[in-house]
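Please see the structure below; I have some questions.
Missing here is one protein chain; the remaining ones are kept as they sit in the complex.
Labels run A, B and C following the written order; every chain starts at residue 1.
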Amino acid sequence: MEDRAIIQLDHVSKSFTVRSGIFGGRKNMQVIGDLSLSIGRGEVLCLVGESGCGKTTTGKLIVGLIKPTSGRILFEGKDIWSMNNEEFKDYRKAVQIIHQDPYSSLNPVHRIYNILSAPLFRHGLVRNRSEAEEKVLDLLDRVDLTPPGDFIYKYPHQLSGGQRQRVAIARSLTLNPKFIVADEAVSMLDVSIRLSIIELLRRLKEEMNVTFLFITHDLAMAKYFGWEGRIAVMYLGRIVEIGPTPRVIENPLHPYTKALLMAIPEADPQVTRNKTPMKLRSLDIPSLLNLPPGCSFNPRCPFWIEGTCDKEVPDMYEPENDHYVSCFLFRGK
Amino acid sequence: MKSREIVKRIFWEPLVIISRDKAGLIGFIFLLSILLLSFVGPYFVKLDTEVKLDKIYQFPSREHILGTDNQGRDIFSQIVNGGRDVIIVAFLAGLISTLIAVSLGSLSAYAGGFTDTVIMFITEIILTIPQFPLLAVLAAFVRLTNPTMLAFIIGFLGWPALARAIRSQVLSIKERDYIEAARVLDLGRMHIIFSEILPNMLSYIVISLIMAMTGAVYSQVGLIILGLVPFYGHNWGLMIQLAWTRGAIFYKGSIFYILSPIIAIVLFQWSAVTFTRSLEGIFNPRLRAGE
Amino acid sequence: MTREILNIENLFVEYSNIRGKVKAVRGVNLKLYKGENLALIGESGSGKTTLGTAIIRLLPSSGYIKDGRIVYKGNGNEYDISKFSEKELRQFRWKEIAMVFQSALNSFNPVLKVWDQIYDTARAHGISNRNFVKERAISLLRYVQLDPERVINSYPHELSGGMRQRVLIAMSLLLEPKILILDEPTTALDILTQRNIIELLRTIKADMGLSMIFISHDLSLAAELADRVAVMYAGAIVELGSVEDIFYRPKHPYTLGLIKAVPTVTAGFRELYSIPGSPPDLINLTPGCKFAPRCEYKNSVCEKDEPMLVEVGQDHFVACFRHKEIGNGR
Partner (left out) sequence: MSRVKKILSNYIFLRAVRAILTVFIVATLTFFIIRLMPGNPIEIYIGQLMSQYGMSFQDAKNQAAALFSIDLNAPLSKQYVIYMRNLLRGDFGVSFLSQGTPVALMISAYLPWTIFSVGISILISFTLGITLGMLAAYKRGSIFDHIMSTIAAILSAIPNYLIGILLLIIIGVQLGLIPVSAMRGTVSPGIKPGFTWIFIKDIFSRALLPIMTYVVSTIGGWTLSMKSSTLNTLGEDYVTVAKARGLPESRITFAYVGRNALLPLFTSLTMQMGFLMGGSALIESIFVYKGIGWALGASIAQRDYPVMQAVFLIITIAVIVANFIADLLYSKLDPRIKIGGE
């Protein structure tokens, strides 16, 4: 897998300093702790976790919007923060992001044409207006905004949420990317529209051979979009379990993953009413400013081993082939 | 873009939007009239400087539409000729304040960290010092010799509140997802500042400029009334100062003499503030597109 | 068991804005029975929240009830809520029908302690014995698994989202209302907290036997908690039936589409698809079935007339001309 990897995270950590006033105490808030991850070319990796677990930060680190506090992020084997200008430009073009909120991801003062043509002009993909128009129409067509002529000179506010998200997707495609981070790309959309956006992403992935990091809080969507890929489950800034999607869903190993799967309400009365949720030791999520020592899930975990889980941080163990878990229950297995 | 479309976008659409808000429209009309009166009017109405002792404190008549002053001079001609300098100084001062505020405010927000802390600390300090006394004290020290200097002094003290507001605007726009998208698309810093951030702040900046202008009118006329601006030939502020120091205001018949410049200033301030209500719409495509 | 407690008759609600009149609720007929859980399901703009707030007459100032009655049957009497005076409404709200709002985060006055807000509520309904209220508040907070001593003296901002939601639920039980309306009670919460709230609501239902109305865009909440489900589209109820009917024998193409649009995690794969197009403009409504433009079953009749709710099975109603053609389960 290493040689095919398009993106690798090598012991990446990210902290923010939180200050209160001029003399207030500075506190280190570790959002990502020692994250190592490798995403193969053409793969779909679903990053799943609750809000505030650090999954959006991971996405921003990968697209180079923020710098890691420590560790390296490699694109095609090169550390993005020690690239030369030429290499960094190529990386910028190759790695794109689709945001969650289609209402804030499009600049309200620009028409769709301007939004989509700016990167084309900037990177010399078109030379004049008629070329740009042609290319923009083609992009709109590709994201099923048809007929594209109806959309090209509209402002974002004249479109519905689903249509805006399609424009945002079209924008991410302008530079023929190799890798796209989709950060909760459907969670703000109406239920009946979500699936069509997911289908669009799936189609683009096939047509353009794009690698996807699909960030979501919705395990069902992850399962649906990433069945052929892998799922990584994140909790308080760390990946606690990672493996091929079918195995993580059908045979979850980490207590947190298990708790999630047992807790998720499902749109099927029989299925959902027959669930027996896991009894957690505590309902409260620890604050990132005040993380518990040892495994961060230990204060809530029913399988917690006193003296071990609250003292040491577990490594990644591989009890099954390609299926990793960071939990002492699997040490030595 | 065809030239007709440009004309339509720059002139016609804003007018349509202005006409939508009633108060804003009235403000716009008044402001335009005052500007015309003060900048074009002097070519038609000469300043009456001739002392006519037989015509002191006359009430409005066909000959003198606003009556006459304590030396029998026509008040209307004084009003027409007394606005230009006040407005020019206010505009210059407002422009300087806005320029400083926009540069420091955006720099502070964009750079963040230590730069931000320092700029904001200085801003807060200047903000705490009462502006008018500082101006007055400075005016006493610095020999004010011409209007430009006055505009500079007022402008250099008027930026802190604006800078703070601009900073928070830039901070909030900077965090929007479309800025992130532009960064990921490598559209360049210039594009991000001038094409993504600035257009979203344009209405805010123009409104700030107008508010800074009204603030400058306040300081300027205040200084003139206190007698701290020695060089002036003739303007609305000076009319008030003369009426006050020479005791004209204590005379019942002087009502038109004293009221005219006051009303001129008040109308200018009010119409400028009211006009800003329409400006929001001119720069906002959501309102522009006519939804 | 099936005695009705609330009867919404032919209700129309509109909002006026600059562009015109938004027809948010159009001719809704709905009964709520004693002790049942009813789910109102729909997407944004379907009118579900408007319907919910109309029941306790808390529409935003631009909204008004245009027509229809909301009949509440309690204490052996019938009251038309839509005719209540302000004073009657004040006494009625929270005592008879309480409502838990979407954003528990903002449901509390940020400058008052939890206790003050609880006591405010009791006092507004004539209970001013501090010790009595305190005891009741403590037992309710304990019931929703909170540490009463700590919570009662906290300001809202000192509590987490899940805790605030539980405080609000505890507060909604303060006056032992007959009906509890919950608007998206779990939407903003993380999954483990959601589960906890769902379990809590289940316990409340078992313990107290009150009637609940759940308003949600989330089908799974209905699947979890509802006895009956009403599906809303463009301001009207398009299908109404038992939770099994709705999930396993849907008869309206929209219901079918919604269910097929949501993947499940633990169940096996099933065929999924999404509904094309987007919801209609509620200001300029076209004639005919409002769902027709997005419907694969539509024919010329659908574009002319709007279908009424008809009974297609026991207590199963659907508003579709072509319901016979819609698949029988999966």
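Structural remarks
As a working rule, a residue touches a chain if its C-beta (ideal position, glycine included) is under 8 Å from a C-beta of that chain, and two chains touch if they have at least 3 such contacts.
Keep in mind the model is a prediction, meaning the values are calculated, not measured.
If you put the hidden chain back, the residue from B:14, B:42, B:72 or B:222 that touches it is B:222. Here the missing chain is touched by one residue of B:39, B:59, B:132 or B:194, and it is B:132. From the set C:109, C:203 or C:299, the residue in touch with the chain omitted from the display is C:109, counting the whole complex. Considering B:66, B:93 or B:161, the position touching the chain not shown turns out to be B:161 (whole complex). Residues of chain B in contact with the chain left out of this view: 23, 124-125, 127-134, 136-143, 161, 214, 217-218, 221-222, 225-228, 240, 244, 249-252, 255, 258-259, 262, 265-266, 269-270, 272-274.
Mapped onto chain C, contacts with the missing chain fall at residues 56, 58, 86, 89-95, 98-99, 101-103, 106-113, 120-121, 124-125, 155, 157, 168, 171.
The rule is simple: only the chains that are shown with their structure count from here on.
With respect to chain B, maximal separation of chain centres occurs for C (centres as means of Cα atoms).
Chain centres here are Cα averages; for chain A and chain C they lie 32 Å apart.
On chain B, the positions that touch chain A within their shared complex are 117, 176-178, 180-188, 191, 195-196, 199-200, 284-286, 289, 291. Residue ranges of chain A in contact with chain B, taken from their complex: 22, 60, 63-65, 89, 92-93, 95-97, 99-101, 104-110, 118-119, 122-123, 155, 157-158, 168, 171-172, 174-175.
Residue ranges on chain C touching chain A, taken from their complex, read 43-44, 145, 160, 162, 186, 190-196, 198-199, 217-224, 243-244, 247, 257-259, 261-267, 269, 272-276, 278-279.
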